[in-house]
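Here we show just some of the chains, and they stay where they sit in the whole.
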Amino acid sequence: MVMQKYLDKAEVLIEALPYIQRFNRKIIVVKYGGSAMVDEELKRNVIKDVVLLKLVGFKPIIVHGGGKEISRWVGKVGMEPKFINGLRVTDQDTMEVAEMVLNKVNKELVSLVQSLGVKAVGISGKDGGLLKVDKKLSGGEDIGYVGEIRKVAPKILYDLLEKDFLPIVCPIGMDDEFHSYNINADDAASAIAESVSAEKLAFLTDIEGVFYDKDDPSSLISELRPDEAARLIENGNIGGGMIPKLQNCIDAINNGVSRVHILDGRIPHCLLLEIFTNKGIGTAILKDDEEKFYNGND
Amino acid sequence: MVMQKYLDKAEVLIEALPYIQRFNRKIIVVKYGGSAMVDEELKRNVIKDVVLLKLVGFKPIIVHGGGKEISRWVGKVGMEPKFINGLRVTDQDTMEVAEMVLNKVNKELVSLVQSLGVKAVGISGKDGGLLKVDKKLSGGEDIGYVGEIRKVAPKILYDLLEKDFLPIVCPIGMDDEFHSYNINADDAASAIAESVSAEKLAFLTDIEGVFYDKDDPSSLISELRPDEAARLIENGNIGGGMIPKLQNCIDAINNGVSRVHILDGRIPHCLLLEIFTNKGIGTAILKDDEEKFYNGND
């Protein structure tokens, strides 16, 4: 009888404890971009959320782009945009500006995190040889210094995390000749999350999530398995811009990331909402067998 | 008799061993600037030397400026230089460009070091809160975002060195409100060397060293004690541009750096020459009591 009481008590613990797993030194990679990077208040909110995730025990890594800011500076410097077959070309001069701007954005985020009392270190994919790339062709055309990640050397990230820093990464890599290349920030976030077997990868986007029917706002998908996601792409449910993002999600799950989130960065504190509330917002891509273990009847 | 032979053998060892001290996990801070930063061949030579110092057991830290490159980009962007009482003002726009350029130079050095097979990490004084500054006035005038170092938080440097990276630092700091400030690279190198109690601090300059008589090329000083250096300044032997540099040397010695070198960066491999040859080149500033210990008759 008494034993039964104890067993009940243990049962409660066992039910409660899995949630702890979410707080415990797990790596979470946040791809930061879109509106959340332009609007100053959203920006502050996002960085605050990431800082809070660190304070409660996560090990966050921020990967960011620099999109509009690069265009602004390319114009400022008076450079002529170049095109091949209608595609913008990242020639050496453009790459130089892009690298300057991305590093500037990077260090601004470092300042912001530091001002919240957390130590941050801003790096690019060149530091510690983090990102090694090949030239990415677009339809067979050479469009300049645009890189495709061939290899991630995550040691620098492990080292910074071990020393209790919050790493902030801008998506620049080097090829075998140590030239600089611009990398799509989504690709970088995904590759980095895989390389450190992140618990979570969260994309801050300007959409609400993935929809079964892109024209029906009520068809938002909360949870998706990789094979369902692949089917959605195949079936043409998914709109153009979303395809590579969803492909990144699928790849991440297949390479050791436990959960990927597509979040609406325009909702204040979307990151916290997702992580600390039950259902979350946006769309989560999960491993096929997740949630079975602790929720089963054993 | 036999014992005498052994004692002789030990004597030889004791004579030889002090040199080992120079190779053994000692920190050497290299202020990299001037011509050595413009001429591509000199640049390659300097970085090679630093890499070799690391390979033989030193723990080097590079601190660099960006001088001419900043001016070039300020012009490129079409900004009007501003002056107060004849002094160039680093207003917010100029600071933004300066920060972009310094980070660009920083990552170029990272590439170069990595291409030589050594892992480097490029940081600014914002990363890990490394450099905290106050606004520096010039003759009482506010000349904008020019910072004077108030405090160095060396933890990030210790951490990178422990993890076997070569840290490359660009001289940007933050004030209490987390604004960016430009810092004189010599000051940054000196403050950083002090904060980690570096064994050596080497300034790569465009002069041959310190002269007793600045008009007599044969009066180059090989070794200088801090008090002699102070006297040279007082007596007016030292020319204007040299005074702050020499003051940095004196401060460094008084704050725990064992040896400071003023080297002619235009001489190929001046760093190796200084460290691996007996007399060295350029001018060395030493602690008053250095060299006494092992060379005494005990």
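Remarks
In order of appearance the chains are A and B, and numbering begins at 1 in each one.
Please note the rule applied: contacts are C-beta pairs under 8 Å (C-beta built on N, C-alpha and C of every residue); 3 or more make two chains touch, one makes a residue touch a chain.
Predicted, not measured: the structure shown is a model, and the values here were computed from it.
Of the identical chains making up the complex in this file, 2 are positioned in the shown model, whereas the full set numbers 6.
One rule holds for everything that comes next: only the chains that are shown with their structure count from here on.
The angle of the rotation superposing chain A on chain B, based on CA atoms and rounded to the nearest 5, is 180 degrees. For the pair chain A and chain B, the distance between mean C-alpha positions equals 38 Å.
Every residue of chain B that touches chain A in the complex is listed here, in rising order: 76-78, 96, 99-101, 103-104, 106-107, 110-112, 114-115, 119-124, 126-129, 155-156, 159-160, 163, 165, 172, 174, 178, 180.
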